[in-house]
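The complex is shown incomplete by one protein chain, all other protein chains being positioned as in the whole.
Now for chain A:
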Amino acid sequence: MFPASRYSSKAHRCIRALQTVQVEHAAPQLYATLNTRRTCSSVSTPRITTHYTVHSRDKDSRWEGVEMERFADEADVVIVGGGPAGLSAAIRLKQLANEHEKELRVCLVEKASQIGAHTLSGACLEPSALTELIPDWKERGAPLNTPVTEDVFSILTEKHRIPVPILPGLPMVNHGNYIVRLGNFVRWLGEQAEELGVELYPGYAAAEVLFHEDGSVKGIATNDVGISKDGSPKDVFERGMELHAKVTLFGEGCHGHLAKQLYKQFNLRENCEPQTYAIGLKEVGGIRRKVLSHSVGWPLNRHTYGGSFLYHLNEGEPLVALGFVVGLDYSNPYLSPFREFQRWKHHPFVAATLEGGTRIAYGARALNEGGFQSIPKLTFPGGLLIGCSPGFMNVPKIKGTHTAMKSGMLAAEAVFPKITAESLDSETTGLHAPEYAETLKNSWVWKELHAVRNIRPSFHNYFGLYGGMAYTGVFYWIFRGKEPWTLKHCGLDANQLKPAKDCTPIEYPKPDGKLSFDLLSSVALSGTNHEGDQPPHLTLKDDSVPVSRNLSIYDGPEQRFCPAGVYEYVPLETGEGMRLQINAQNCVHCKTCDIKDPSQNINWVVPEGGGGPAYNGM
């Protein structure tokens, strides 16, 4: 077109860039017309989802002739997820192997690039499970550096704070506990595991569950690499690897994507309530005062479950971990958990504590709130579920790490005798270990969760927060949770949103850049990144649903509940109407979208391993 040879190289590159832009503009229109011919709808939807879990590669001509054979390896136990549960299970298995002088190959895969990089929590750790697992944790240098000294609980109003006495026996008593940076604790657990000989493979995500002929779980396959954004293979394409095991432990954390498949495959949720969740947003910053504070109330109204935490950290430079939790059963689609968090920081009590500090970290993660009523069936042929994946969090205590660790340990203890037995004691090729569920039911985990089972559901009453607190005061503090009834939750969080027309938009204050911040600078602080040229891992079952349903009925709540700005509704290039833009690179793997999408159209799958946030001691 242009006599490019006559131009300088800078112009050369400019022209080449312009030519690429012209080609890119042509592409969406091409897809749009393809879609209209196929779906026969009057609105053309640009193609969003290109992931092979939605658009199979078997019928895709671009994949013809590509080598799809996978390299496979055998281990005794494969553990999915390098969090407190997975690592505790690994450590316990190796401890047992050493005790009984048996050889055991334990492989652990973790999607984060290093152990602890995707870990985020308050966190106030109850050391009970740790002391059971590694009694000499102090001598081994476990990073439990901040014992709890003082503890404050308040109900906030817009300008004031009502202190609530923490009487002994209430679930939020923290005496004997430690404020930890859970990411650092998990990293330390990883070091203990490696010392014992566990094979840790961070940077490799478990993308697929493998099955034997008889339907039992055979192991997992890690993610394929080198697929480009449009779903076609790149030159560097390579298949993931298969890890086969006698038994596979799934410890993916809250709302794991493989666990989601397993629930369906083995019908594990038929006798329990659906899990309910909350989203927790957290920041870490510099600070001058010592504090351990929890609050409820402002800025949430009495019908929206949630609250805050503020923990000082005694680690070298003075730091504070602060965060905000919002129950995902909220009904107003205009609510933005991120902006509620930023708004809360302006409360006089909080602002005074944060005065003069600088923010050094940000992150978010969904957490379980279902407790006892939502625990699914925990074992199936070939595998079992541990940790926050099935969900053992003690909601009023807001602690789940100790129960997750204990579940991992019990899983190891249940599985060990079976895999080292002379003959495989199982009807299926994949080992079934229902003993795990039995020992869990007889342990302190079960007792603890049973005692607090009615506290969270007690918030679903006319008085909301205040009714719940009254219930807790009477039935937990006085009667220790021994009441004979079990209250129910309200059903799926995704079904709780009211249509936008029935709700009032919330006016959030603008971030001031000192105490409160905007979303994008926060996401940058999480260090999150993904290889850009890969299919978006936030897959939609139907690309047209976001605009036709989420936007039209609920005003696109995903633009507000995503703590990383992944979902944006932008005007179509043609001018009329909107389209959903998925900025998959921003994702912090919190799983809130998969949970809260009112159409349940979003399916979070694992991206290429190593991608995601780079939390450092969160």
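Here is the rule we go by: a residue touches a chain if its C-beta (ideal position, glycine included) is under 8 Å from a C-beta of that chain, and two chains touch if they have at least 3 such contacts; residues count from 1.
We adopt the following convention: contacts and distances are computed from a predicted model.
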item	value
Omitted chain (choose from "Response regulatory domain-containing protein", "Vacuolar-sorting protein SNF8", "Electron transfer flavoprotein subunit beta" or "GPI-anchor transamidase") - UniProt protein name	"Electron transfer flavoprotein subunit beta"
Full-complex contact with the absent chain, from A:121, A:177, A:192 or A:222	A:222
Contact with the hidden chain (one of A:66, A:167 or A:360)	A:360
Options A:529, A:544, A:581 or A:599, residue touching the unrepresented chain	A:529
Of A:240, A:253, A:280 or A:430, the residue in touch with the unshown chain	A:240
Footprint left on chain A by the chain that the document does not show	9, 12, 71, 73, 109, 113-114, 116-117, 183-184, 187, 201, 204, 222, 225-226, 234-236, 238, 240-241, 286, 317, 360, 524-525, 527-529, 614, 616-617
